[in-house]
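A single protein chain has been omitted from the complex, and every remaining protein chain is retained in its original position.
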Amino acid sequence: MSAVVGQGAPIEDPAKVKVETPFRRFCSEFAESKLALGGLIVISIIIVVAILAPFISPQDPYDLAVLDIMDGRLEPGAQSGDGAITYWLGTDDQGRDMLSGIMYGLRISLTVGAGSAFIACMVGASLGLAAAYAGGKTDSIIMRIVDLQLSFPSILVALMILAFLGKSVTNVVIAIVVVEWAYYARTVRGTALVERRREYIEAAECLALPRYRILFRHLLPNCLPPLIVIGTMQVARAIALEATLSFLGLGVPITEPSLGLLIANGYEYMLSGKYWISFYPGIALLVTIVAINLVGDQLRDVLNPRLQK
Amino acid sequence: MSVYLLRRLIQAAGVVLAMSIIVFVGVFAIGDPVEILISPDADQMERERAIAALGLDLPLWQQYLIFLGKAVQGDLGRSFVFNEPALELILQRMPATLELAFAATFGAILIGLPLGLYAGLKPNSLASKGIMAGSILGFSLPTFWVGLMLIMVFAVQLGWLPSTGRGETVEILGTRWSFLTWDGLTHLAMPALNLALFKISLVIRLTRAGVRETMLMDYVKFARAKGLSPFRVTFVHVFKNILIPVVTVTGLEFGSTIAFSVVTESIFAWPGMGKLIIDSINVLDRPVIVAYLMIVVLMFITINLVVDLMYSVLDPRVRLDSK
């Protein structure tokens, strides 16, 4: 690996090296892709909307007192019965304003997606790395737990956890972490197994560098590319899994719908032409996930030491 | 090597044992199967009779030991719902699920690999960008939603494919397979595509990432410098290297495809074991749940073992320690 890094170094102009901190270089490399930059902007907007939802949404979609089933399934642009609100994106079966529902739903979906992917990544990557580096007993114990975990259908795990703890956003996150961490562990271990036999690790070991330093400074960065691929995909997967759990009646509470639950609810109305109940949340979900992935793709390219020019 | 295999087998037995305990306790915690299965107008006496008939009146540990004793002899208990041996029920349904999972996996590799290769070799072309955008759609759309859309388009509106169910089957060695008849294939197409969608995206992305990385490696540069044809470079040098992550992930995904075919099977009314397990979970049919999970665990362990073995074949640097 040192050879590859060394190869990139001589090209750099000595004058430029002075002003270029690693962070700046990272930023400028990231900005090379206009698409990724666009994705980043979209994500930022989505996050801002999600955070500010209580202040900017026309209605609090989680407050049963303001909903009225007589306003249920209204078309986009319709007025509420008392004329107070215009439902720009229509309403769902409970008379919930879809626009407000989507803004609040984004909050839940992002929390579930990012939260569970982050925690699962932390847990999984650490264990995978430990397994690959330590080998022997540690390795086989961790990998057997991974096997055990991967062999449980996520739906059963979720059902059990949610039956134990009750329906809530936190519990859905817990359920998804329990389901997903093993993927990270296996992936990291797989990559690390290859990497640890490479020359640069052997060199580092010869230099008698401390273990944690070899693990986190040398081994981990080289395991990052697949981790980021899996990580960004898992955010998407977590959001989709949450939607599927909702579809099976196990996800977040029905009075606090996520994007997934909105889609699952509206899905039943697709055949009768009331498309807006699941179409608009679907678009919101799609845009969010596409943006996350655009950023993730570019991050991977930038962070990958082997792709450095 | 054989020591290694033996150790893995012993570990596998441990995993299966641990899992059966977790499932026993887990199902017990969710609810009472008799409450669900009993006719609503059954009186208290009838309820007690049913609890005793299903052996649920004993303490949980005793129920578990009885189960274990029988399991050692190959009897995983009888389904509460169907009153048939749980193992038989699952084995009856297994070919349908395996068929679906294989079709989805092959489809994913067949479609995903070339597209990923193309996107990796020509990362800046418009087509590549389109492929990548498509792959994002593939894993961001919820499976159940895509499933219904497929039915709406191909069955209801175009009328090209049958909407649900498994088609005509042919019996080979005592099991029924539907992919050998035209009718069976038309029934298989939509659910397989639905199930494959996520994996196609996965394969595309893994392949593309691998290709882009490998193209910059010294040995590839060297191979090109040596004047080898681009074809040879791509398909011998690059291809071999990117196969590792693709094999790992598709291998792993095959197991989860089987486990997660639950949604696809229930949307397409596909009579596989995924549909059986979701029905069984809904009524807490514990013998079937336990038996199903044991089979799935065994399958996973086998797949993992195969993946590890293939690793050592594909990448000589990975050695299987037998110490």
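In order of appearance the chains are A and B, and numbering begins at 1 in each one.
Going forward, a residue touches a chain if its C-beta (ideal position, glycine included) is under 8 Å from a C-beta of that chain, and two chains touch if they have at least 3 such contacts.
Everything that follows uses one rule, which is that contacts and distances are computed from a predicted model.
Just to verify: the chain that's not displayed, which of "Cytochrome bd-I ubiquinol oxidase subunit 2 apoprotein", "Polysulfide reductase NrfD", "cysteine desulfurase" or "ABC transporter substrate-binding protein" does UniProt list as its protein name?
"ABC transporter substrate-binding protein"
Just one of A:Gln94, A:Asn222, A:Thr244 or A:Asn293 touches the chain that is missing; which is it?
A:Gln94
Thinking of the whole complex, not just what is shown, which of B:Tyr4, B:Phe82, B:Phe179 or B:Phe239 touches the missing chain?
B:Phe82
Among B:Val72, B:Leu126 or B:Leu158, choose the residue that contacts the chain missing from this document, as touch is defined above.
Selected residue, touching the omitted chain: B:Leu158.
Could you pull out which residues of subunit A are in touch with the chain that's been left out?
With respect to the unshown chain, the touching residues of subunit A are 64-65, 67-70, 72-73, 93-94, 159, 163, 166-167, 249-250, 253-255, 267-274.
Would you write out the residues of subunit B that touch the absent chain, in ascending order?
Touch set of subunit B with respect to the missing chain: 30-47, 49-50, 53-54, 78, 80-84, 89, 92-93, 147-148, 151-152, 155-159, 162-166, 266-269, 271, 275-276, 279, 281-284.
The rule is simple: only the chains that are shown with their structure count from here on.
Distance between subunit A and subunit B based on Cα centroids, please, to the nearest Å.
Inter-chain centre distance comes to 22 Å.
Under the stated contact criterion, what part of subunit A meets subunit B in this complex?
3-4, 35, 135-136, 140, 144, 147-148, 150-156, 159-160, 163-164, 183, 186-187, 190, 193-194, 197, 225-226, 229, 233, 236-237, 239-240, 243-244, 247-248, 260, 263-264, 267, 270-271, 278, 282, 285-286, 289-290, 293, 297, 300-301, 304, 306-307
Taking the complex as given, what residues does subunit B use to touch subunit A?
Residues 7, 11-12, 14-15, 18-19, 26, 29-31, 129, 132-133, 136-137, 139-145, 148, 152, 198, 202, 205-206, 209, 212-213, 216-218, 244-245, 248-249, 252, 255-256, 259-260, 262-263, 277-278, 281, 289, 293, 296-297, 299-301, 304, 311, 315, 317-318, 321, 323 of subunit B touch subunit A in their complex.
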